[in-house]
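Shown here: the complex without one of its protein chains, the others still in place.
Note that the chains take the letters A and B in the order they are written out, and that residue 1 is the start of every chain.
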Amino acid sequence: MNERLRVNPILCSGHGLCAELLPEQIDLDEWGYPILADQPIPHSLRKLARRAVTDCPALALLLVRDR
Amino acid sequence: MTAATKDAMTGVGNAVEARLPRLLPATGQPAELAEHLRVHGPTPYRGGPRLLINTIQAAGLTGRGGAAFPAHRKLTAVASQRGESVVVGNGAEGEPASDKDKALLWSCPHLVFDGLQLAAETVGARQVHLYVHRHPALLQRLQVALAQRAAAGLDRTAVSLVTAPPRFLAGEETAVISRVEGGPTLPRFTTRRIFERGVNGAPTLVSNVETLAHLALVARYGPGWFRAVGTKQEPGSMLTTVRRADGGGGVQEIAIGAPIADLLGLDEHPAQAVLVGGYHGAWLPLEQARRLTLSNADLRPLGAAIGAGVLAALPADRCGLLESAHVVQYLALESAGQCGPCLNGLPRIAATLTQLAERRSAPAALDDLQRWAQLVERRGACHHPDGTVRFLRSALTVFADEVTLHESGRCSAGTTEVFLPIPASSPGHADDWS
Partner (left out) sequence: MTAGSAFWYGSRATGVICLVLLSLVAILGVLVNRQGRLPGLPRFAVTGLHRNLSILMVAFLGVHVVTAILDGYAHIPWLSTIVPFTSGYERFWLGLGTVAVDLVAAVIVTSLLRDRLTPSLWRAVHWLAYAAYPVTVVHSIGAGKDLQSGWLLALTVATLLTVVAAIGCRVASTLGAVSRPGRVPEQLARAASTPRTGSLR
């Protein structure tokens, strides 16, 4: 079962923690907002992805099941 | 089963023939309840949920709010959910260039109310709302119409009128839900679809008022009657707001698949380009538009769509770049300002496009616009940035020659007057979202 990152762009205020924790999947645009890779999260990065979700100060990052 | 119903189910309309207009009253005058009942009869309830769905599917009715989603699928999706559902008729078109929903609600509110009742019956809803912009005269008319229907015992579920502020995003689905719940008219982010979780968590059907009006007619006269106009893949009639190059036009009911050249009278009223679909739509070069019909079959391959049925021809003496810059400025101001990419990207896009349009020096303007367009696309909670980018890209393509001229400080236009209708932003605008 694949998981994917999604961001709630309304809650997101551009803290940028997620991109620090998971640079392989998350980049920041020129305004500091996250650009998510459009692919499922590799197994090796799952733990980091979960940490990024919990650590987001705005609770804007989500892990969703891949459809 | 009455004879009329039998006829309706076999697709042979007797009271109303297969010609236009169908929605808009043939008399040209707004239809009061008595007239509506004389022409169309009472609301043709089916007697239970889901019974109308097959008829709607056979008719091939698609949404007239812009997305052209098959109506029967939306009805099925909501009807299949457990628990009581909610129906919302969306009459807040938001689009400044579109007047069709206003015209429909003014001329034949009873078709819309019939559609609401039938939709509510079909999906098993006990809550029905009609969502419209805050026009005092229209609201009064709708309230009177509802009172008359109540007196005649036509409506099985009470309809509540919900008003929306004059914002471009007022008709956005999640903004509608938010407003109906009593909150601000702002789009919301959700991972669940509206048919599963909408108003106060209940499965919700949000349907454009024109779609509901068609539904009310299909329920009476059947799929065969509905398909007698339009094309095979896109049957039926639709309302469009036409703006010819001479400024004339207005709301018209047409068969889907009518030639754009005829609708805009391109021979009598020469133009340089055509805007299809409104401010989230796309510009088309004149010669291309001449060869097309107003149908998604013709438009989609070119990156355009019917959308909410807005069709505008830009007169030859205007500057397409300036028009587009004004539209993008408006779109930037109409952002809900909730999402970083949109809040940051759209104002910059607007400012840079305006610089180009006003022939001020703008080095790297095209590169910046390209980059920002890619950055804002699909990164908002709603499709406002996506629509804006579609409009922007079509403008840069269709008016590419104009761009080159402007970069060297010249312009081909004879006037800087703006042709398209763009509301002036009022000082209170920032607060007027409720």
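Methods note: a residue touches a chain if its C-beta (ideal position, glycine included) is under 8 Å from a C-beta of that chain, and two chains touch if they have at least 3 such contacts.
Since we're looking at a predicted model, the values are computed, not measured.
The missing chain, though absent from the display, is touched by one residue of B:A332, B:A357, B:V376 or B:L392; that residue is B:A332. When you scan B:V78, B:A164, B:L186 or B:A289 for touch with the missing chain, the hit is B:L186. Residues of chain A that touch the chain left out of view are 11, 13-17, 20-21, 30-32, 53-55, 57-59. Listed for chain B, the residues touching the missing chain in the whole complex are 186, 329, 332-338, 340, 343-344, 347-348, 350-352, 354-355, 364, 368, 425, 429-431, 433.
Throughout what follows, only the chains that are shown with their structure count from here on.
Listing the residues of chain A that touch chain B in their complex gives 6, 8-14, 29-33, 35, 62, 64.
Residues of chain B touching chain A in their complex: 188-189, 191, 338-342, 344-345, 375, 379-381.
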